[in-house]
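All protein chains but one are shown in place.
We call the chains A and B, going by the order they appear; numbering starts again at 1 in every chain.
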Amino acid sequence: MADQAGASNAAPSPRTAVVIGGNRIPFARAGGAYAYSSNKDMLIAALDGLVARFGLQGERIGEVAAGAVLKHSRDFNLTREAVLGSALSAATPAYDLQQACATGLETVVGLSNKIRLGQIESGIAGGVDSASDAPIAVSEGLRRVLLDLSRARTTQQKIKALGKLRPKDLAPNAPTTGEPRTGLSMGEHQALTTAAWKISREAQDELAYLSHRNLAAAYERGFFSDLMTPYRGLTRDANLRADTSLEKLATLKPVFGKSLDTTATMTAGNSTPLTDGAAVVLLGSEEYATANNLPMLANIVDAEASAVDFVHGEEGLLMAAVHGMPRLLARNGLTFDDFDFFEIHEAFAGTVLSALAAWEDEDYCKRVLGLDGALGSIDRSKLNVNGSSLAAGHPFAATGGRIVASLAKTLSEKGGRGLISICAAGGQGVIAILEARK
Amino acid sequence: MADSYLNLVNTPLPAKIAKALGLPRPSVLRRYTPGEALAVNPVLVAGSGPGADALADVLLGWDVEVRRHVLPGEKLSAAVVVLDRAASPADLAAPMLELGQAVRLLVPGGRVMGVFRSPADTTDPAEAAARQGVDGAIRSVAHELRGGATANGIVLRGSTTTTDATALGALRFFLSGKSAYVDGQFIEVSSAPVESISGLAASTAATGEGVADQPLAGRTAVVTGAARGIGAKIAEVLARDGARVVVVDVPAAGEQLAQVANRVGGTALQVDITTADAATRILDHVRQRYGTLDIVVHNAGITRDKLLANMDASRWDSVMAVNIASQLRMNEHFLASPVFSGTGRIISLASTSGIAGNRGQSNYAASKAGVIGMVRAQAAAFDGGGRTINAVAPGFIETDMTAKIPPLTRQVARRLSSLQQGGLPVDVAETIAFLASDSAAGINGQVLRVCGQNLVGA
Partner (left out) sequence: MNGTAADDVTLPEAPELPTLYRSALTLAVQRRAGRGDVPTRLPAARHRVDRVAVDLGALTRFQQLLGSPVRDQLPSAYIHTIAFPVAMSVLARTDFPLPLLGMVHLRNEVHQVRQVGFHEKLDVVAFAENLRAHPAGMQADLVTQVDIDGEQVWTGRSVYLARGVRIGPAMGERHDEDRPPFVAPAPTGVWRLDRGVGRRYAAVSGDWNPIHLSGPTAKALGMRGAIAHGMYLAARMVDQAVPAPSGALQWRVDFAAPVLLPGTVTTSFTRVASGIDSGADSGARVDVVGWSAKRKRPHFTGSVRAG
């Protein structure tokens, strides 16, 4: 465990918010075990597993916050509906939150702040996403006709509204992971960043290999036995390839960045697949945990959301956390050397490696981040020690809950301090500091 | 899993046909529902002497109508024959013949109980003959009874009186619907050390009141293999009786385990009991959440059937690892831990296969017989202390596991018992809940079969 760093510059917190525990369902590949499960179904499964683990049946939790990135319009009150379908007390309030892939972590930040302020004693934060049961919208043309039709009073108005309908309007619109402002998919954006930072194919494959290896090892030693509840016959993350090798990864063909002038390096092996899953985290005040004989795995110290302008070529889409990091570290009087575990979400291997390269680049840190020199290096042996999204999969909003629970458990076992970094669509990122209890 | 034959012969026309053809006509068993009356009709207390008189007085205190002799034509809920003073085989005649009259008058689901002393506690051959004789007579009555009635015995060890708290606890258990599938069995009862009985059990002896609803209130129980079948039912019954239940099963069964935990208001702990740190994880969890571990139910078990000639090491080893080795290792940890209560109860699942053996189950029978050996040895070590350890040996129980038996074999297995049907998981669970309660403080090292007096291993 690192030595105590300098005094925190952050405003004094009246109370401490702690991670009590977590639960997730194994992550399935899209179209796999959860092909016919909705976001609500999966969120209920994750909540019920958490309730069972901690004996929260019928308990009124201070608040539940969760969200989904791909969300049906009928799920406007997704989290509250999930609470009503769960074993929790119906008197438990809930709200939805959406910050793309940072949704899960941001719910942890929001609820922990409420706990710190004394507004609630307990909270459940998390997220869910289904790439299989994704919403499909009617075309813009059909939508307008239907809206006009619903407003039409007379028969003539109705006929006129229907008259605007064209055969092509009947084709549905499926959701895309494309950025609305650039038209590029997330993979294409990362391909640009990966190429800009000259991240090699070999380095990306190695990160993917380590992710699988570390996740498989975590399963082997039973690390997930109190972090996961099987669902619909799936007992492990379906994407995990315990037997993968650098050689196998090297045989995969690139899928992103093929239109770039540079060599395309991003494959299905070093990028996360579309995934279904849900994860939740139980948070509480120290008083709540003590009064209910609940464990306290780690303290939630601080967090920061950041964003970059990726539209005008100033920064890569998934590089926002790179910008927030020096601010969060400075505010807490810490450097990378003060951390024992790093959880950097592996949207793509290139995302992680670009961030590491940026923090190590003196020129970039001076010019772009406005620092005196490079922010620092991260000891790779401390990075994603129990695997991350490349191996586990990445059901967008569920990833934050997965990471927070896993890191908190690691800290409770090994002690020390942990740093979480999650990139998100729209050029955003959320980072957070967790600390083992003294 | 449903016994459709049992349902069929309990509808009017098929019932007549079955009777005419002389086919087995199993009855729907009387099972416990909270708040039920112990006995609707009078209960006969046959036998003479202070033991019988005292017992009759206690029953009166339980708001039960007591008869000391059979009244012609009057239906009886139960007949208790008290033979604690039998000194020679000749002493059995009068009470047994009285019992014979009573048996004719038993209502469906009626109960016969013999209360007598253990032949092991006398060196006098005639007295031992008398005591052993009761055993044989009661077993035979159990075979003769129809209409879902059962016959069992309470065997008093040492100087234990007929109104000893545990003897009365066993009596209540047998009288109630909780013992529906326990038939032809004998429970040995010793005077429990005072420190092992809470005030509740003592008051039971006096009044019979207050225990019915939540005999396990304030206790923390761990049930292994609780995700489904008998384990899930054990968790439910323990929770019904007031216990806080930690349900344990392998991580792969976590989804069902969570459902059980949420149904019983307990906590789910995904642990593979064959791992070295299983007991530590259970103890850590219990200490964190509840402080003290009062009840351990070793229910987890697997079968990997194969004739011994075809048995491979993996089948043998996995069955032994789950069914007995894990229990031995965990018990060692529990007993060494301050978390395990000084009045702790361990109840281990054996099997009739472990008593009588079963074709194709040499590995399973070895593990379950091993459980019996372990229980007896551990009980000897517990003797005189506040803790107890007992085994429950289920016979043919209608579960997912027995549903895999081929249909014809399954039907035969069902009819092989005196009750002519398979038991239900709840029957096993009720017996375990009884053994976990204060009322069973004086029961230690026993192997109680829940088998409907199955011929196997009789």
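By our rule, a residue touches a chain if its C-beta (ideal position, glycine included) is under 8 Å from a C-beta of that chain, and two chains touch if they have at least 3 such contacts.
Source: prediction; values computed, not measured.
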{"item": "Which displayed chains the unshown chain touches", "value": "A"}
{"item": "Contacting the left-out chain in the complete assembly, out of A:N77, A:Q98, A:N113 or A:T182", "value": "A:T182"}
{"item": "Which of A:W197, A:F310, A:F342 or A:F396 contacts the chain that the document leaves out", "value": "A:F310"}
{"item": "Of A:V69, A:L142, A:L192 or A:L274, the one touching the omitted chain in the full complex", "value": "A:L192"}
{"item": "Where the missing chain touches chain A, by residue", "value": "168, 179-184, 188, 192, 196, 259-261, 309-314"}
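By our rule, only the chains that are shown with their structure count from here on.
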{"item": "Separation of mean Cα positions, chain B and chain A [Å, integer]", "value": "51"}
{"item": "Chain B - residues contacting chain A, complex", "value": "244, 251-255, 257-262, 265-272, 275, 288-291"}
{"item": "For the chain A and chain B complex, residues of the former touching the latter", "value": "45, 48-49, 51-55, 57-58, 87, 222, 224-226, 228-232, 235, 293-295"}
